[in-house]
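Here the complex is missing a single protein chain, while all its other protein chains stay put.
And now, subunit A:
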Amino acid sequence: MTGVKEVLGAVVAAPLGWLARLLDTPLRLWQRLAGQNGMVAFFLLPNMAIFTVFVLLPLVINIAYSMTTGAALFLPERTYVGAAQFERLLRCTDYTDLMTCQEDQFWIALRNTGTFVVLQVTLLIVAATITALILNRALRALSFWRAVFFFPVLLSPVVVGLIWRWILDRNGVLNAALVGMGMDPVNWLLERNYAFSAAIGVTIWAHLGFFALILLAGLQAIPRDLYEAAEMDGTKPARVFWRITLPLLMPNMLVVIVLALIRAVQVFDEAYVLTGGGPGTATLFLTQYIYEVGFASLLKNPGLAAAASILMGGVLIVLTLLQLALGRKNERKGKLK
């Protein structure tokens, strides 16, 4: 086997080596001209160019859009309105009653997203932790079970939405099964609470494997000796979990929580395909609101959508900074050991 590998390696390496030798002389020449710092810039340039065109520029344009109004596509043709779009988004006559808000849809989407984030993340973390704890035991066919839980992560979100719509639809698989067992069918996606629960359940199903995997890695990093020491001390399983497993899992747990929060705030594709935001506005989330205001509704208002996306971006930036801070803290801790 190694023989084959070596031959293959040599075959692959030959043209690369040839290319490297070909580039060697011009690059040396170029380095003499540009200097070492020049070379750094030279190698960074393509990356920076792509980043600028596809990330930085759209960001700037989006900020510019948020300060304009009208349906025109190109910035110079748009009317500057300052912070008017933000005002419109945030203005309510009575903040205890969302219906009095000028953009009541935005507020409904905000409330739905808030509720979704709290419930989905809580349930997701609990489910992922339990899954990881089970997978961490010396289970028969462990790799198989790990794969089973991870497979949904590999599916495209739209496919996830379609699969579950096929199951939960009024004429879907689940209702067929219920009727087959002599029960009444349920309008899973047409009843407010069921539809909202379905959105939570389906997104948990889709992301569980990813988070369970991170937690599982954390669990496996906990030395076995610690559990044996606890066993010698006669520690009850619950106390082992709360006093040993959970504290030692905390670094991974925090990362998982923040990542889950970020993803939950961004919820869109699975839920949109599954419920389309309905029934009514029961599962209307922020991203869908932005999408519809900006692109899908009859009265397109890209400026308003841009403003809403910036508000949402603000939330995501806070969460991301939190994650980075946690990451750095873990790194420092790692070094201390």
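By our rule, contacts are C-beta pairs under 8 Å (C-beta built on N, C-alpha and C of every residue); 3 or more make two chains touch, one makes a residue touch a chain; residues count from 1.
To be clear about the criterion, contacts and distances are computed from a predicted model.
Trainee: Looking at what's absent rather than what's present, what does UniProt name the missing chain, "Sarcosine oxidase subunit alpha", "Cytochrome c-type biogenesis protein CcmE", "Sulfate transport system permease protein" or "sn-glycerol-3-phosphate ABC transporter ATP-binding protein UgpC"?
Mentor: Of "Sarcosine oxidase subunit alpha", "Cytochrome c-type biogenesis protein CcmE", "Sulfate transport system permease protein" or "sn-glycerol-3-phosphate ABC transporter ATP-binding protein UgpC", the absent chain's UniProt record names it "sn-glycerol-3-phosphate ABC transporter ATP-binding protein UgpC".
Trainee: Any idea which of A:98, A:174 or A:244 touches the chain not displayed?
Mentor: A:244
Trainee: Looking at A:226, A:296 or A:321, which residue reaches the missing chain?
Mentor: Candidates A:226, A:296 or A:321; residue touching the omitted chain: A:226.
Trainee: So which bits of subunit A touch the chain we can't see?
Mentor: 223, 225-226, 228-236, 239, 243-244, 247-248, 336-337
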